[in-house]
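One protein chain is absent from this view; the other protein chains keep their places.
For reference, chains read A and B in written order, and residue numbers begin at 1 within each chain.
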Amino acid sequence: MSGLLLIEQSLNGLQFGLMLFLLAAGLTLVFGIMDMINLAHGSMYMVGAFVAAWLVELTGSFVIGVILAVPLTGLFGMAMESTLLRTLYARDHLSQVLATFALILILNESVRMIWGSDLPMSAPAALAGPVELMPGLSYPAYRLLIIAVGLLLALALYVLVARTRIGALVRAGASNREMAMTMGVNIARLFTAVFGVGAALCAVAGALLGPLFAVQVGMGESILILAFVVIVIGGIGSVRGALVGSLLVGMVDTLGRTVMPHLFREFLPPQMASAAGPAVASVIVYLLMAVVLFVKPEGLFPARG
Amino acid sequence: MSVRHSFRLRSLTAACAAAGLAGLWGLAPAQAADKVKVGFVSTLSGPSAGLGVDIRDGFLLATKLSGGKLGGLPAEVIVSDDQFKPDVGKQLFEKNIKRDKVDFMTGVVFSNIMLASVPEAFSSKTFYISPNAAPSNLAGKECNPFFFAVSWPNDAYHEAAGAHATRKGYKNAYLLAPNYQAGKDSLAGFKRHFKGKIGAEVYTKLGQLDYSAELAEIRAAKPEVLYVFLPGGMGINFIKQFVGAGLSKDTTLLVPGFGSDQDIIRPVGDSMLGLFDAAHWALDLDNAANKKFVAEFEKEYKRLPSLFASQGYDAALLIDAAVRDLKGRLDDKDAVRKALRTAKFASVRGDFKFNSNHYPIQNYYLRVVGKDGQGRLVNKTLGEPIFRNHGDAYVQDCSMK
Partner (left out) sequence: MTMAAPRPLALNTFAAGLALALAIAFPFAMQALQAEFYISVASRIGIYAIAATSLNLLLGYGGLVSFGHAAFFGIGAYCVGVPIAEGFANGWLGFALAMAVAGAAALAIGAISLRTRGVYFIMITLAFAQMLYYLANSIKAYGGDEGLNITSRSDFGFGLDLKDDTTFYFVVLVVLAAVLTGLRRLVSSRFGRAIQAIRDDDVRAESIGYPTFRFKLLLFVIAGAIGGLAGALMVNQQNYVNPSLLYWTQSGTLMIMVILGGVGTVWGGLIGAAALLILEETLSAYTVHWQFYVGWILLLVVLFAPRGLAGLMARRRPLP
């Protein structure tokens, strides 16, 4: 594999990993602080994408559409939290799994009733072409935007969580919720805020990935499971863990689509080599998750104690 | 009341509720023999819905133009969405055949869904008229008397493209297709008629929408010509990302008609100009049936038809011609088969003939994406047909004669 190819594939892995991080960050905080398994998190990603695609169509501007979609989805997330999800905090994990699974069904069909089963979404024309990063390596401008936004948000989250008072409250809640409550933290409002931020981050990912993937009902389901893998590996409740986990999973997935089929093509017919590559990459990802759960269940960067 | 007694009461109530539900299902009455029932199962949602919607619209247009009838009998077309899932398609086939007792099944876009579903039709002796998927296994050893392909053999467009690439003098090709039966057929077809070297043969996951990894590989390989079979939403995304990665400047892209027709032209736009492809049909084919079809389709649906729509239209015309010849005798399966084999109808593609394996023998044309008189992007036929009266490579393995 040539150097330029390696750089380009690394950029692809980075791009995928950063978007996965946006989902995982919100999920890990909700899981870590509220101790709630929220399967409907992927639905926030879907709602964000649909709202963005719809607003882009409505306003004719990609930037306005995406920027408006983010707080709207955040507000929707907060509304859902303060009405429905709040009742699940005290319940056992099985009830949470089932109730949020039911929410997936409800949200999928609600979106379908409002907008239909899919919406078209195009990248802004200005970013439809490539950028020459170095001689021989052109990279799509739009994906560079995604990487830039992802890095910016990762930095912003780091500053928020590690350097601000709110971040301290969040970390306190993640590491020991009961203690935080006895210390006088308004847990209810903190929870709602965390949920809203999580939903907003999902919306950023959904809106940015909309032009690359397809804005369609059910788009959250496959990425949701990956987000769970990431937060388990990284450590439930840890944003830093979510970042490391996402980048790891992003790289393995990209390698699985390219390096592994190359390898397999040496001794397997092309159809089988092409099928085996990504499948083996996925198996590796889940194997990693199982190993972490068995050996160090708190994850690579434990948030608790 | 003892526990046992009250429970008995509740169980009986539950049983009555179940019986009431049975009523809600509206258990079907006995089959009426004075109309034609067609089960239409296709992909009507998701990124590749454009194909299913086009086939459906073409089929329903033909039915409408003959007064809601097929072969002189009132037609009932039951349309359902397979959601791009083989198990859903299979269940819909079962429902249409066993519950609705249809006379014909049709509609499926994708080969994997079709292959999972047609066994239901075959085992119940129901005819399946394929307006799209026509895989190689059903053309050869596994050919079936209840299967009729009104579209083309899966390999055909790709064979034509391969022949064209050879004539253009390309020495080296990089191939890409989705990893399912039709994908396998496509690259096999291309290789059969391409005399140059194959640089790489890559299969992507069916339904995959992000091609960043594959495009990076293509850039590194620097192929002379890139042949890509990606229908529907896959094709839309690939071409957008191909252009976005800057590859459209240095790499020659060649596609089968599936990769460049109206469903892809509409979302992608002008970057498609100049793209070459091979197909059995185009908007500008010069025959009366086609002119009527294109005009009526545009009038009814306010958009230009794709080759998928033309196939749906022809499927309805085939059923119409066969039922007309049968004069209502839809129960005699051998008669139906004979009628389908010998049906005479004015296909929008020009001459139409079935091979002994129920796959078409027809011409294939070179097309290029350009602008029509009204500035719209369309595929125009170019030069002489690549193949005339071309069948398929598997017919000799079929035991039907």
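Keep in mind that, in the parts below, a contact is a pair of C-beta atoms (placed from the backbone, for glycine too) under 8 Å apart; a residue touches a chain by one contact, two chains touch by 3 or more.
Bear in mind that the values here come from a model prediction, so they are computed numbers and not experimental data.
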**Prompt:** Taking the entire complex into account, which one of A:232, A:252 or A:303 touches the absent chain?
**Reply:** A:232
**Listed residues A:123, A:141, A:197 or A:276, member touching the removed chain** = A:276
**Which residue of B:98, B:125 or B:249 touches the chain not shown here** = B:98
**Message:** Can you tell me which of B:38, B:77 or B:115 touches the chain that was removed from the display?
**Reply:** B:115
**Prompt:** What residues on chain A make contact with the chain left out of this view?
**Reply:** 35, 37, 39, 84, 87, 93-95, 97-99, 101-106, 108-110, 112-113, 221, 225, 228-229, 232, 236, 271-272, 275-276, 279-280, 282-283, 286-287, 289-290, 293-294, 297
**Asked** At which residues does chain B meet the chain that is not included here?
**Response** 3-4, 6-8, 10-12, 14-15, 18, 21-22, 24-30, 81, 85-87, 90, 94-95, 98-99, 112, 115-116, 119, 123, 179-181, 205-206
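Everything that follows uses one rule, which is that only the chains that are shown with their structure count from here on.
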**Fill in**
Averaging C-alpha coordinates per chain, one finds the centres of chain A and chain B separated by a number of Å equal to 36
**Message:** Per the contact definition, I'd like the list of chain A residues that touch chain B in the complex.
**Reply:** 1-2, 4-5, 8-9, 12, 15-16, 117-118, 120, 122-123, 128-130, 132, 138-143, 211-214, 216-217, 254, 257-258, 261, 270-271, 274-275, 278
**Complete:** Per the touch rule, the chain B residues reaching chain A in their complex are 45-47, 49, 179, 184, 201-205, 209-210, 212-214, 216-217, 219-220, 233, 237, 240-241, 243-246, 267
